[in-house]
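Only one protein chain is missing; all other protein chains are in place.
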Amino acid sequence: MRLRLPIGFILLLAATALLGSENLVQFSDESLRARYQVLITELRCPKCQNQNLADSDSPISGDLREEVQRMLEQQLTDSEIKDYLTSRYSEFILYRPDVNKTTYLLWGSPVVILLIGLIAALRLSRRNTAQVVCSGRTEIDHETRLAELLKSGEDDK
Amino acid sequence: MTVELGHIALIVALCLAIIQAVIPMIGSFSGHTSWMRLGHSMAVGQFVFVALSFACLSAAFVQDDFSVAYVANNSNTLLPLHFKLSAVWGAHEGSLLLWSLILSGWSAAVALCSGKLPLVLSARVLSVLGAISVGFALFTLLTSNPFDRILPVSPIEGSDLNPLLQDFGLIVHPPMLYMGYVGFSVPFAFAIAALIGGQFDSAWARWSRPWINVSWVFLTIGISLGSWWAYYELGWGGWWFWDPVENASFMPWLAGTALMHSISASEKRGVFRSWTLLLAILTFSLSLLGTFLVRSGVLTSVHAFASDPERGVFILLFLGIVVGASLLLFALRGPTMRSATTYSGWSRETMLLINNVFLVSAMAMILIGTLYPLLADVLGMGKISVGPPYFNFFFVPLMSGLMVCLGFAGFTRWKNTEGRALLKKGVLPLTISSVMALVLPLFMVDKLTWSNYSLTAVVTLMLVLWVVTMSLEDLWLKCRGKLSSLSSLSGSYWGMLVAHIGLAVCALGVGLSTAYDVQKDLRMVPGDMTELGGYEFQFIEVKPIEGPNFIAYRADVDVRSGGEFIVRLSPEKRNYKSGGQVMTEADIDGQLHRDLYVSLGEPLGDQAWAIRFQVKPYVRCIWLGSLLMGLGGLLAAFDKRYRRRRQRKIVNSSNEGLAFE
């Protein structure tokens, strides 16, 4: 059962308590926190089933979060931190794989596919534009054919 | 005995499926009408027997029959009844049976609704569906039989359902998702039948359209339910992780969306036939591929699913036969002639094609990203991970491009649209959306500074408002400002409008929740307070509580805004009795414009606890938008013209969907 406290007391408590709650992860400079958040969401827990360091409860994720925090405090850059970790845990822990010769295909192919698709779509419509004038006749054929087919289905029943 | 009955019923269903696959197909070539008609009764009979089999397995769960291995592994006497029933599809074996059930259900529906179809066509469609049923029934019986007994020594107590799955989400998400996945087997079967018959007229396109729409609705709802479930159940506040299991369901959705659009051009104008056929094959192939990825264990996923490489071989074999054979058929018999009809640069055909380019590129990108770690491993390039940063990098621009084009959807005409007129229609919406997109973010934050004026929000709002204002402008012009004309607009027009606005609402949720999401991880003792996103959170206390099959710590957190009490949130840390798994149950206060999300972490000693607070503006719009998309699909599927008993003149067939042409 919860104790019902007078509202004034709660407010007093609240005023002092605002100081009480503290960040779980402390930084000497608050601007590091944003970088910390990005890093731990883009780094993969090496042990878990496809979870990042931020979401994982496993002990190793806790240790690695501490490592990241420690290195941020030591003024290491993001890429230095990633290098430190990949030299120990391999490229596996990067959710954003580096662009290198093993990943050219990964990073390049979506762009190539999109370009091929767009070029094909535009060429197709340009080719058709030339013929748009003489399309009347086939149009009718196509619709009569559809009507016949739908009708034959009816009869079949 | 019930279990043996279920087993036998499944074997009978397999036999019926074999007949359904073979006899009507032979009949369609030899011209035996009675042989062709056999498929219809077999499909209905198969459904009855699979349903019986499914009911028997459900009965085993209800009766706590732990001599059945599957029941013993996934249930427990303490499990509430509704979870016992949904535990039937809570793991691999039973979910396969659900697949079979839904597949036979779709087949029976085709059999019962195929009165209007030419008999040769419906016989072939049912035969293809029968063949797929054979594959799944064999798969279930040979590798993953849910009816296997543990004899002679049966456990007295079951080992319980995975606690993550003991949730409302399990009751609704898998059935919905499978309805969608499996539903795409129908357009697939239509496409194969068309390829076999060599008939690619608009007729097959028209017949498969309602099936595509309905399956798409189920898949849309199924995926968004899954996302919502992960959001509140996994306890981190994420709603999409680009996890292989999620991608496995999203790829058929993207392909199915492309199919839904391209088939309208194939039906109305007879263009893109081979492309539409290919998409129909592709969509269902991706459903099968998803099954393989999820169940074979070739990829790791955060979403619990029992995997087994032995089964992987079977599914891969099945996948190879089904997809390989259909693509071979496509290669040999696919239409090569250029469509007789033509269209010009700004026509609706071109726009649909561009829509397809964006959707299929996104699909291909996800396929590549999902399989790349596997590819790298196979080629000996080491283990790499491809995660959200990669997928977002490509997906966001692709969808932005799609939304820019989508704005024009209603204005385009078949064959030819005047480019200049089209652009002119865009002037007013562009002005409105740009101005509002630049201004609105000024009011989204408490204290405006350079750093919290969010560019993400500007871009999101611009795209969203563009789609909405363009859609509304089109609606306005279509009904010429008279409310009375609204009722005469066709179902497919309303469907398009609602689905497009749904996409915009969904994008609004994604963009704004990304831009304005705030989070704090704090160490707190009872009485402590914190401020986040304009709300004051006070940690009251933690007390132990007891649930039906778990014990838990429950924290009480009071939320105030400007001193005014809003809600008490009670996140829990649960410990399940049977398996000892620890689960974080977040508590959420959801409103349209924001979610307050509190999850309880670890105890830190001295009464202190780790608590995560999150304020997520507009996150609910993601699922609301998906629901709207689903509603749009439903409106289109039940357009009157699909139900017309007798086709009068088909004169205006090329204009349908545009009531005032």
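In this document, chain identifiers A and B correspond to the written order of the chains, with residue numbering beginning at 1 in each.
The rule is simple: a residue touches a chain if its C-beta (ideal position, glycine included) is under 8 Å from a C-beta of that chain, and two chains touch if they have at least 3 such contacts.
Here, contacts and distances are computed from a predicted model.
Colleague: Quick one: find the hidden chain's UniProt protein name among "Acyl carrier protein AcpXL", "RNA polymerase subunit sigma-24", "Tripartite tricarboxylate transporter TctA" or "Thiol:disulfide interchange protein".
Modeller: UniProt protein name of the non-displayed chain: "Thiol:disulfide interchange protein".
Colleague: With respect to the chain omitted from the figure, which of B:F292, B:Y453 or B:F638 is a touching residue?
Modeller: With B:F292, B:Y453 or B:F638 as choices, the missing chain is touched by B:F292.
Colleague: Among B:A331, B:L442 or B:L483, single out the residue that touches the unshown chain.
Modeller: B:A331
Colleague: With the missing chain put back, one of B:S274, B:N392 or B:S578 would touch it. Which one?
Modeller: Of all options in B:S274, B:N392 or B:S578, contact with the hidden chain holds for B:S274.
Colleague: Of B:L5, B:A109 or B:L316, which one is in contact with the hidden chain?
Modeller: B:L316
Colleague: To test your reading of the contact rule: which positions on chain A touch the chain that is missing from view?
Modeller: Chain A touches the chain not shown through residues 46-47, 49, 59-60, 63-64, 67, 86-90, 92.
Colleague: Would you write out the residues of chain B that touch the absent chain, in ascending order?
Modeller: 274, 278, 281-282, 285, 292, 296-300, 309, 312-313, 316, 319-320, 323-324, 327-328, 330-332, 334-338, 371, 373-375, 377-378, 382-383
Here is the rule we use: only the chains that are shown with their structure count from here on.
Colleague: So the centre of each chain is just the mean of its C-alpha atoms; given that, what is the distance between chain A and chain B in Å?
Modeller: Whole-Å distance between the two chain centres: 18.
Colleague: Considering the complex alone, what residue numbers of chain A touch chain B?
Modeller: Answer in residue numbers: 2, 13-14, 17-18, 20-25, 37, 41-42, 44, 48-52, 54-55, 90-97, 102-103, 105-107, 109-110, 113-114, 117-118, 120-122, 124-126, 128-129, 131-132, 135, 138-139, 141-143, 145-147, 149-154, 156-157.
Colleague: Help me check something: in the complex, which residues belonging to chain B touch chain A?
Modeller: 115-119, 201-203, 206, 234, 236, 238, 241, 243-244, 270, 300-302, 340-345, 347, 349-350, 353-354, 356-358, 360-361, 364-365, 368-369, 372, 376, 381-390, 393-394, 398, 415-416, 519-525, 527-531, 536, 538-541, 556, 601, 610, 646-647, 649-651, 653-654
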